[in-house]
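Sharing a structure here in C-alpha cells format.
Every protein chain of the complex appears in place save one, which is left out.
In this document, chain identifiers A, B and C correspond to the written order of the chains, with residue numbering beginning at 1 in each.
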C-alpha cells in the first residue's frame, strides 16, 4: 500500500485545491459545455497527478472529489474521491506527464474556435503579436486519434515536442495544452481559444498580413523572460 | 376525478423541482430568449408529465408553477399551477411521450446556431469527436410543421426513430431533444447548440475533414457505455 | 403649472419603476454598450411618458432619475429627475407616441446584428417560425435620418404603419421597437436581435429556405391571440 510523507500530503492538498478552483476559469471563459473539459496537475515532489472526475457538474467540483492518480493513470485506492472514475482523458494526461518531465499541468477542452480549426485540421497561423508572445508561432495540429489506447497522448507529445506552442489542436477533436503547472496550462487554454477566435474572424474579413519570423522570435523571447512580476522561464 | 398514490405524489414533486431548476441551464447556456423554450419530464411511475407554463419569465419559474399534464397534453385539474396554460408546445411533448416509451424528458429551444441550420433545412455533419460521442452521427432535419395539430410531434418522432441522435432540427423552427430524463434531454440541447456552433464556424473557414464512420461508431459506443460515473446505457 | 391627480401620480410612479427596471433587460441580453440605448413608456391615463436620462450608466438608473416628459418631448419642470437631460432620442419617442396612440412603449438600441442589417439597409427576411410569431413577416428598414429634427420619428412611424412588425431597422443607425407597453417593446427589441443574429448566421452557411406566406399569417395570428397566459391582442 502506498504511503505519503507529510510534505507530500500537503502538496497533494494544494494541487487538489488549485485544480478544483481552476476549472472555474474554463467556465468563466466559456471553454466548456456541460461536463466536458478537464484540468490536471502533477503534484510537486511526487510521482502522481490530480485530475477532474468524469461526468461531474462544474458546480459540484471540490478539492475532495478531484482524483489522485499515478503516472500510469491508475487511481490511488483509498484517496479522497477514489470512489469515482477519473476523467475519461486521464490516460492522455498521464502519457504527457510520463513523456514530458518539465510539464506540470495539462488541460483539455473542446473550446469552440480552436475545435473549429481542428475540424479542418488546419494550424492557426501566427498573425497577432499576442499569439507570438504566448505561443511563439503557429498552433499546430496533432493526429486523429480516438480514446482507447495511447494514441492521443502520443499524438500530443509528438506534436508539441517540435514546437514552442503549449497548445495542440487534436484533429477533429479539440485542444490539449501544457504548462509548468495547472494554472499555466489553463492560461494556455484560455489564450488558445482567444487567438483561435481572433484569427478566424480576421480571416473571414479578408487577407491576413503575416508577421515576419524574426519579429515572432523577438516577441516570444521577451514575453517568456520579462513579462509579469517575475521571470517565468519558457517551457521549451 | 384523478387520484395519486403517495409515491406518485412524491415523484411528481421531484419532477416539478427538477424541471423548474433545469430551465436555468437553458438561460445559462444562452439557448433561449425572453420566454421561449421549454423543458418537460415524464413522471416515473405515472402516465403524466410536468412542463413549463406558457409565456412566463424564466426568473419566475418555480416547482409550483410547473404544470402537470396527462399523456394527451391535458392539464390535470386542481393540480398546482393548473390555473395557468401549459407551454404552447405541450402537444408536441405529449406526442413524443406517447410514441416513445423510453423517453423520459423532452426539451425545445430556438437556440441560435441550431436554428440557423434548421433555417437552411440542412443536417449538421458529424466532424468532431464530441459530436460522435453525444449524437452518434449527424443531427437530422425534421419536416416543416406548424402548431395546431399533431404534425410537430409526429415529425420529431419519425425523424428520431431512424437516428441515434437525441436532437432533431425542425425545419425553419428550432430544436427538439429527447433523453432518458429531463436532465439528459437538457444536456442534449446544450450539446446540440455547442456542435451546431462549432461546425458552423469550422465550415466558414474552409473545407471540413469528415470522420470515418467506423470511428463514429466506436466513439458513440464507448461514450454511451463507459463515460461518467456509472454506465448510462444508450437511448437507442 | 401642471398638476396631476393622485391616480396619475401613482401611474407615473409605476412607469418610472418599470422603465428603470426594464433597462436591465437591455444589458442582460447584451443589446447595449456603455450608455447607449433607451426605454420609454407612455404613462396610462396621462399625456406624458417616462424615459431614460442621457449618458447615465446603466448601473445608476433608478425610478427617480427617469425623466417625465410631455408628448412634445419637453421635460416636466420640478418632476423627479428633471435636473437632468432626457435621452437624446426623446424627440423620436415623443413623435411615435403622438402619431401612434395604440403604442404604450418604445425602445431604441444599436444591438449588434440588427444594426449590421441596418448598415446594409437590408430587411431581415422571415425564415424562422419564431420570427413569424413575433413580427408577422420581415423586419423592415426605415430611412436614413439624423438627430436634429422630426425625421427619425417620422421615419419610424411611416415604416411601421405599413407592417405587422413592431421593430424597424433605421438605416445605418440601429433599431426602434414599439409595444403596447414598455415591457412589450423591450421584448420586441430582444427578439429582433435574436432573429437578426439567427438569420445572419443561417445565411452565412448557405441558401435559406423561405416560409410560405400563408404559414407566416397562420403563425402570427395564433401567437398574437393564443400564446401566453392571457390573450394579448396584436398591436395592429
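By our rule, a residue touches a chain if its C-beta (ideal position, glycine included) is under 8 Å from a C-beta of that chain, and two chains touch if they have at least 3 such contacts.
Here the structure is a predicted model, which is why all the values come from computation and not from measurement.
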Chains on display which the left-out chain touches in the complete complex: A, C
Candidates C:110, C:163 or C:222 - the one touching the absent chain: C:110
Contact residue for the chain not shown (choose from A:127, A:167 or A:182): A:127
Absent chain, residues of chain A that touch it: 29, 127-130, 187, 190-191, 194, 197-199, 201-202, 204-209, 211, 215, 218-219, 222, 226-229
Where the missing chain touches chain C, by residue: 33-36, 53-56, 84-85, 88, 110, 112-113, 115-122, 144, 146-148, 171-174, 200, 203-204
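Just so it is clear, only the chains that are shown with their structure count from here on.
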Contact graph of the chains (line, ring, star, complete, other): line
Chain located farthest away, centre of chain A as origin (C-alpha): C
Separation of mean Cα positions, chain C and chain A [Å, integer]: 46
Interface hub residues of chain B, defined as touching at least two other chains: 204
